[in-house]
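Yeah, one chain of the complex is gone here, protein chain that is, but the others are all in their spots.
Now for chain A:
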Amino acid sequence: MIVETIYLDHAATTPLHKEVLDVMIPVAEEVFGNPSSIHSYGRKARQILDEARRTMARSISADEKEIYFTSGGTEADNMAFIGTALENRKKGNHIITTNQEHHAIYRSAEYLEQLGFDVTYLPIYENGLISLDDLKEALTEKTILVSVMYVNNETGVIQPIPEIGEMLQEHQAFFHTDAVQAYGLLDINVKEMHIDLLSTSAHKINGPKGIGFLYASEHVPVSSLTFGGEQERKRRAGTENVVNVKGFQKAVEIMNETRKENREKYTILKEQFLEILKEKNVDFDTNGDPSRTISSIVNISFPGINVETMLTNLDLSGIAASSGSACTAGTVDPSHVLVAMYGKNDERINQSIRFSFGLNNTVENIREAAIRIAQIIHRLKGKRR
């Protein structure tokens, strides 16, 4: 039985755009020089880095000297969080983040706690949002860093980033946001939004895996977490991944042009998706304030349906979606984000699935996916004794 597979897990990763691949191949074939070398081979490679860096900077209204290439979102988050904390320790040892962060931040925070930093984790509420009042209350004279994920990777909820930036203007604390999920769809202007540090990843926007960047405003001292050569203005040692940088640049260019139309396209896809589920009498609820959620992500709880049973059935019917974080032994642990929203005893944490839309999704295959989901749900419910 061959069924058409439908990929609805773009928040996990996205397919490489054909045009991105097309620009990477000649670089891989011809440009092998080390960007640090002072000969023509090196210069040719360095030129690619410079051009790309300019594209990245423009995409968020930053200066090209403020863009540091990393191996991806995780490394950018680690650098922003740990690098900033260590470098600014003399100003205070208090850091504020939230309990909806990606593990790249969460684990970094735990590490800093071991080093003696105080970390405050702001709660999120049932709607998936933090409260600005909580943030205001948590700020102290010793706070040196505030890190809030822009768009949550599990619920798609958009945090009040400009408002936080505004609030922190009068405070010494630097403001970091993990914008890995936001970068592809939201218009970001780091200067207007008073963002000091921002992380991105190429593979979430149809670029290659293994590349991302950290934007760090010129006035933010960040120490390097890698030790070696003086690449990336001494902030990130190691020979640059020129082929991936080239691909990332192309992905950003395409993203800049299609951001608005994609936002609208995914809004329609999400509407269609939910409409079919309703039409087919599927019992479901969405998680996170719908008016504050990015159009590419919808997190749905299906009452009475166990996540593992549902995800396995989805995969067997050709639909790729996901839920929470897979435990290393393959089973699905409840998402820490949903636990933060609802508490650990709420049924919804074991019944929720994330669907995320992307490049190759169409109204037709979204409708088809919703129909298959409805069939699975009705079959599972019919079976219940």
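The definition used in the following text is that a contact is a pair of C-beta atoms (placed from the backbone, for glycine too) under 8 Å apart; a residue touches a chain by one contact, two chains touch by 3 or more; residues count from 1.
Methods note: contacts and distances are computed from a predicted model.
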Absent chain per UniProt: "Polyamine ABC transporter permease", "Multicomponent Na+:H+ antiporter subunit A", "ATP-binding cassette domain-containing protein" or "tRNA-specific 2-thiouridylase MnmA"? "tRNA-specific 2-thiouridylase MnmA"
Just one of A:D22, A:E141, A:D285 or A:D315 touches the chain that is missing; which is it? A:D315
Determine which one of A:T5, A:S36, A:T239 or A:T331 touches the chain that has been left out. A:T331
At which residues does chain A meet the chain that is not included here? 1, 308-309, 311-313, 315-316, 327-332, 380, 383
